[in-house]
Every structure is written in structure tokens, then in C-alpha cells.
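My questions all concern the structure below.
With one protein chain withheld, the remaining protein chains of the complex are depicted in position.
What follows is chain A.
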């Protein structure tokens, strides 16, 4: 809502009245003048109510809000950049969609799992973070080891730490940066978005391989690995979003089904259709609706757990 010129003038007047009434020396005369102004025009009263509404949030402020805000305003942009380097991904940056956990001891982390549609963020010490995607089973036998049975996780490691990650297909060594590991459909895909090179050895490989920042690699237990460029869309889930750029509809539905309970089927001939956009994962029904609104398809819901997508 953009206030127009008249509203601005009324808000200005309302603010003057309110500031007068708050004063140590406000009189009955001031109070009467204010009441007269408020009742003389419904638009005046509306402006007055806007002032009250704008102050609602202030009641929940913590005790030292003044000092925190004043201090935060002294922090420069440069300072921010250096802080960012140290504390990328604090508990706040994960946003409101992912659940955040800060736990003290490693013992809480031994066995980790997420259910369908759940995205969970955990801190590993003060400056490293682990985010788990839907339907993921992960364990941490020690503080520096991960064992991924199924699913996907993202590591944001700003304080260099020697991590060993084991999947069904091989072993990965990782020290610092932003790394995504996904193991679904018997394929492991490793994507290194920033940081130091990652070393990898597959169960059937003779020698280890190195992955550089900006590289993504898929491998199975048998096949030779396939290196490509990282695609930031693939980690949209870290912020609760499914992102697609010209993705065949069939692939898109396959991705979507990971976040949804029950069966989600798509007619194979629909691979001709492409999806582009950013979709919020906290409502998969809405995503299906959006697809139906924009593509020549029908979505049949026998029950919420049995959905099929066909050509219209």
C-alpha cells in the first residue's frame, strides 16, 4: 500500500498530536484538540489508528533493543563482509522455513534423520552448519565423520575442519567451503560451490579424484564419474525452495515427489514440457496447482496420497 499525499499530511498531523499528548506538559486542552481532530473526519481517525498499528511491534522488543540497534548501525559494510566470512550461515540466515537446532554436544548428532518434506538445519560448532533435506538418513560416528545412507545434505563450513563423508558409493574428504551431497536412486552427486578442493574415491575406483569449487560430479558404484558445472538451482532446497530452469516436467515431478507423501505419477510423454520458476516447498499442493495453471496438463487427485499428472 502506497500512502497518497493526503494520507501523508494526515499522518503528519496525527504524529504532532500524539507527540504533544506524550509530553510531560500535555494539558486537557491538548487532549480535547486531539479528540476534535480525530472525530472531525473518518480519514483523520484512520491516520491515528495507523500510528498505533505501526507501534505494535515495539512492545515485544528485548530490554537492550536500543543498544543493539545503535551498535548494529555502527557496523560498516566492510565489517559485514569480514563477519560474513567467519560466520556464514548463523542460525538466523537459514530463514524461517527450515527448522533450526543448536545443540551442545556431539552425542545428539549420532543418528540424524528427516521425514518426508522436512528440512532441518543444525549447527556444527560456532561457524559450521549442516542442513538436511527431505527423507535423509545420516549418522555422525565421530565429530568429523558423516555416513549418508539416503537423501541429501548441505555443509557450510567456514572454520576449516577435516570431514570424512561416506556414501554407499565411496568416500569423500572435505575441509572448508560449501558442499552439497546427494544420494538418491543409487547415484551420488557431489557439488562444491566454494572453498577448498574435495578429494573423492569411489568403491570401484583405482585412484582418488579431485573436485574444484564450481564443479559437480555424479558417480555410481560402477560407472566412471561425470564432471559438470555446479548449478545453484540444485541447492534451492536449503532455503526451502524448488528451483527449475527449463526442467522437463517429468524430472520436475520426480523432484517434487521427494517432498510429498504418497504416490505422485506423471505421464512419460510430458517430458516435452518444461518448467521454469521458483516454488516454495512448504506447500506442494500449491506447486501442483501452479503447474496446472501454467501448463497444458491435468492433475487428478484420487486422494491427497495418490496424484497423477496427465496431458489435458
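One rule holds in what follows: a residue touches a chain if its C-beta (ideal position, glycine included) is under 8 Å from a C-beta of that chain, and two chains touch if they have at least 3 such contacts; residues count from 1.
Assume contacts and distances are computed from a predicted model.
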- Task: Quick one: find the hidden chain's UniProt protein name among "ABC transporter substrate-binding protein", "Xylose isomerase", "Transport permease protein" or "RNA polymerase sigma-70 factor (ECF subfamily)".
- Result: "RNA polymerase sigma-70 factor (ECF subfamily)"
- Touch with the omitted chain, as defined above, among A:137, A:239 or A:308: A:239
- Note on the structure: Across A:61, A:227, A:263 or A:302, the one contacting the chain not displayed is A:61
- Query: Which residue among A:51, A:187, A:205 or A:267 touches the omitted chain?
  - Reply: A:51
- Task: Just the residue numbers, please: which parts of chain A touch the chain that's not shown?
- Result: 1-3, 7-8, 11-12, 14-16, 18-20, 22-25, 50-51, 53-55, 57-58, 60-62, 64-73, 75, 77, 80-81, 83-85, 87-88, 90-93, 96, 100-102, 156, 178, 193-194, 232-233, 235-236, 238-239, 241, 243, 245-246, 276-278, 293-294
